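One chain of protein is taken out of this complex; the other chains stay put.
The block that comes next holds chain A.
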Amino acid sequence: MSSSAVETESPDLVCELDNVQGMVDALTSVRWKRHQDAVLELSEHGLILIVEDTGCLQAKVYLQRELFVRYEYSATGRPRFGVSLGLFVDCLNTFCIPGHSSTIEFQYPGPDMQLLLKSTDSLSSCTYAEIRTRIPDTISWDYNFEPAGSTPISFTVKSSALKEAIDDLEWPGSSIQITMQPAPPSVTFKGEGHGDLQIDFMYYANMDLLTAFNCDQVVSHRYKYKFLRATTSNIPSSVIKDNRGSKLTIGRGGMLKVQHLVSVAKPSHSHPHVDSVGYQPPSRIAYIEFFVKPQVDEENAYDS
């Protein structure tokens, strides 16, 4: 937390983004309920937004400085502040009018420690916002993620297939067991509740679906359905359309890490007069990470 910015002239951060929709998509993917408090952390490397739920689920959105067309960071330390995620996303949404290119400038802090936003791409119209920030709560639970063994236990699955599988598991509900085994290499999602439903991803049978697989031991853990669902329920349609992979890693103690990639590339049709012919902007990606704590249930959870 930095208070130095108040005394010095220049704010901690002034940055400019030319694809607000990409940022909205990235932040929406961690918006699993209506009222969520988020913590924004600023650094010279970019912005990190962190949300958390009942000590069992944490999500982080990494917006690296490379995504921004301008990034002027002048704080010492890593300033952090709290905002309402819903309000932040709703507010950002008003800056992306369809068929209208939008460049947006962020500044923190404002005169009253607000997060200031304004559109900068037109002289005759301007959208602006001041979002009240809070002093963030300390994060209640440490989500230190460590690999379970010498090699990380992970698999990469097409995002749409993952979402479909998790959506299908809603029916048995409550708690889902994820099992990975090396022989034959496969991942099993099993839901038990009102009935049983088991979804198998066989690595050799579905190599276009399950694009990577690393597992040298049988690992099995149970996760609360609602937390598992939060990891894919608001995944933006652009991710499903690109259908890159989502990577799932099981760490020590059964902690599940789910990673998605969200494109924040500049829409190619905007600013044809600025982009010179043939110029392709470098691929710009926001990283989304979810950490899901396993259910404590000694009978069913084990690391072999």
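A few notes on this one:
Rule of thumb we're sticking to: a residue touches a chain if its C-beta (ideal position, glycine included) is under 8 Å from a C-beta of that chain, and two chains touch if they have at least 3 such contacts; residues count from 1.
Operating definition for what follows: contacts and distances are computed from a predicted model.
Missing chain, UniProt protein name: "Checkpoint protein", from among "DNA sliding clamp PCNA", "Checkpoint protein", "Trafficking protein particle complex subunit" or "AP-3 complex subunit delta". Only one of A:43, A:64, A:84 or A:120 touches the absent chain when the whole complex is considered: A:84. The missing chain, though absent from the display, is touched by one residue of A:131, A:153, A:197 or A:258; that residue is A:131. Within the complete assembly, A:94 is the residue of A:10, A:54, A:76 or A:94 that touches the hidden chain. Residues 84, 87, 90-91, 93-94, 97-98, 100, 123-132 are the ones on chain A that touch the missing chain.
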